[in-house]
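Here the structure comes first, spelled out in structure tokens, and everything after it is commentary.
A single protein chain has been removed from this complex, and every other one stays in its place.
For clarity, chains are labelled A and B in written order, and residue numbers in each chain start from 1.
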Amino acid sequence: MKTAASLAFALAALMTTVAHAQNPIPVKIGVLTDMSSLYADDTGPGSVAAARLAIHDFNPAAHGMKVDLVSADHQNKPDVGASIARQWYDVDYVDAIVDVPNSAVALAVNDVTRQKNKVFLVSGAASSDLTGPKCSPNTVHWAYDTWMLANGTGKSIVKTGGKTWFFLTADYAFGHALERDTTAVVLANGGQVVGHVNVPLNNQDFSSFLLQAQASKAQIIGLANAGGDTINAIKQGAEFGITKGGQHFAGLLIFIADIQALGLQASQGLILTEPFYWDMNAGTRAWTKRWQADRPGKFPTTVQAGVYAATLHYLKAVAALKSAADGKAVVDQMKKMPSDDPLFGKGEVRADGRAIHPAYLFQVKTPAESKYPGDDYILKATIAASEAFRPMKDDHCPLLTQ
Amino acid sequence: MFEIFGIPSQALFGQLLIGLINGSFYALLSLGLAVIFGMLNVINFTHGAQYMMGAFAAYLLLQYLGLNYWAALIIVPLLVGATGIIVERLFLQYVRKLDHLYGLILTFGLALVIEGFFRNYFGSSGEPYQVPDALQGGHNLGFMFLPNYRAWVIVFSLIVCFATWFAIERTRLGSYLRAATENPTLVRAFGINVPRMVTLTYGFGVGLAALAGVMAAPIYNVSPQMGSDIIIVVFAVVVIGGMGSILGAIVTGFGLGIIEGLTKVFFPEASSTVIFVIMAIVLLIRPAGLFGRIA
Partner (left out) sequence: MAIADPPVPAVRTDSAHGLTVAFCIMVALLAVAPFVVYPVFLMQALCFALFACAFNLLVGYVGLLSFGHALFFGWASYLCAHAAKRWGLPPEAAVLFGTASAALLGLAAGFLAIRRQGIYFAMITLALAQMMYFVALRAPFTGGEDGIQDVPRGRLFGLFDLSHEKTMYAFVLVVVLAGFLFIYRVINSPFGEVLKAIRENETRAVSLGYRTERYKLLAFVLSAAVAGLAGALKALVFQLASLTDVYWTMSGEVVLMTLVGGLGTIFGPVVGAFLIVAMETYLAQLGQWVLVIQGAIFVVCVLAFRRGIVGELAALLRVKL
């Protein structure tokens, strides 16, 4: 009798353990990024590596979960991105899409995600519309956006004496948005915009536009562009003696990968705003070392760090709910829980989907000041989390008025 | 200082000079394309990728062998020209007798393959390359600050363009080349090794592209995309100048550089498109191009 009871008890225990082990909560995460063109170094394979680290650090087994990772290249095309997102959600059981550089693609994925009630963790795209008029209950915007960049870089430069501005603007939606946001900040802080010029996208030669900037005698030349355009403009600016003539560049969207491509000789003195720097503290350094196992010789950018932080926070929310099925519910949980990771520190996700964390103003070092590879930035100022991002009252986000 | 159409004359002269500098690159690249088309009857879409290889070769020579810009100017065109010869032997010789468009598609495919490899290996952000020490700095010309390196670009391009034109139009070797274009069989009957001449000509055209690449490295971002960004424009230049016309390529290259420069002042957003407008107009009025011969 006693043997039977203990046997039954053992069997029951075994069955519950087996049942528990047999039903781990399945979660699938898709990193949709630019693997082969303009933003591949800022995002791309480095973002996939970051997501992998997040899953590893989360330790799915300990939470009774099983997490799979897939990735794809959207080639900077909205239709490719939207169709991959659709396929992932409809056929491949993907629960959350992460990264997505290129605002046009992100906006398309934003719509698809809301339709299918999944989760969209944006780290790569810059458009502040994602937490503004296009905000969605299924979307969380991590790392940076055009408002943060405009306010961080714009405000501090004007306050430190850069009163007159001339813009070199990439002639497409993102460039115009960046110029518009920065102009608003400059004017609000007592500065003046003396001129601007619209440069076609993927333009190789900036000499003509740099001449116009020189002629304007503005103290600050604002670069409302990204990637190869920014690199070309700065490189050629060095040639034309822009900085020697007393003018300074303000890089409105720059990542450390761009600084590495330029070299310190050409980029020294540049002022920029980023919420992450690999060499900030022991935590970021340790993480970077692990990340570099996958990407030797490179340094992680804000976007890639954002992928890590967003993925980690998402997984914690899923663990709390014990299910990834209802996208809106998971995002609501992400908004309830404060976020904490070694890369961005303590922060939170606001009602409009905006993840809040501190931002920093950096200046690029001179070659003499840099002691080792990657030692590129000096910290000039810290912008508190509460000030770094657009206040919710200015969002025009439909979610907030409900 | 007076004003022309609302722009101060100083600024205008500065823009014209800049246009001339850009025109140098267009001229060098379209010269290579014109030589190749004239000789091989192949539209070499790989030209952009070969230009990119030239820039990367300069970077790699500096990075790993410590060879500076001046050494690169000589070594790189030879190196990349050699790869061109391999391409000609392996692929191009089979399409020369077919319709032009097959050659175009083949070379386009090769361009994609080369660019893809470079992107995979180097990433897309680009590599740093500095202006050589001897050419650093610049002079204030009064109406603008002209970097020394840019002045060097104009001068050197003019020399190379003139030398090439002279070699093809005025020397005996050039006359063999031109004869072989018109009647290869007859030229072979005279004992001249036409296939070898063709192969070497392709190598030379590719070498010109690589030379342009080395010259571009200090001022443009050395990235795998640099070729595909410029090839379409150079194409348009060659078509406008007249495919196969050496003089046409040179004159149109410089000329279009200037027109593009002016557009950047008056209507900057359209500066990428103005070349296509001109191409459409020229094709409708003079389909053989400004200097071309066959329609």
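The criterion applied here is as follows: contacts are C-beta pairs under 8 Å (C-beta built on N, C-alpha and C of every residue); 3 or more make two chains touch, one makes a residue touch a chain.
Everything numeric here is computed off the predicted structure, so don't read it as measured data.
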Options B:Leu110, B:Val194, B:Val222 or B:Val265, residue touching the unrepresented chain: B:Leu110
Touch with the omitted chain, as defined above, among A:Ala51, A:Met65, A:Leu107 or A:Ala218: A:Leu107
Those residues of chain B which, in the complete complex, touch the missing chain: 43, 91, 94-95, 97-102, 104-106, 108-117, 119-120, 232, 235-236, 239, 243, 269-270, 272-273, 276-277, 279-280, 283-284, 287, 295
Residues in chain A touching the chain absent from view: 35-36, 40, 45, 70-75, 77-80, 82-84, 86-87, 90-91, 103-104, 107-108, 111, 171-174
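Keep in mind that, in the parts below, only the chains that are shown with their structure count from here on.
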Inter-centroid spacing, chain B versus chain A (mean Cα positions, whole Å): 38
Of all residues in chain A, those that touch chain B in their complex: 36-42, 171, 197-200, 202-205, 207-209, 211-212, 214-215, 227-228, 231-232, 235-236, 239-241, 245, 257-258, 260-263, 265-266, 298
Footprint of chain A on chain B - complex, ascending: 8, 10-11, 14-15, 18-19, 21-22, 116, 119, 123-128, 130-131, 137-138, 144-145, 147, 149-150, 219-221, 223, 225-226, 229-230, 261, 264-265, 268-273
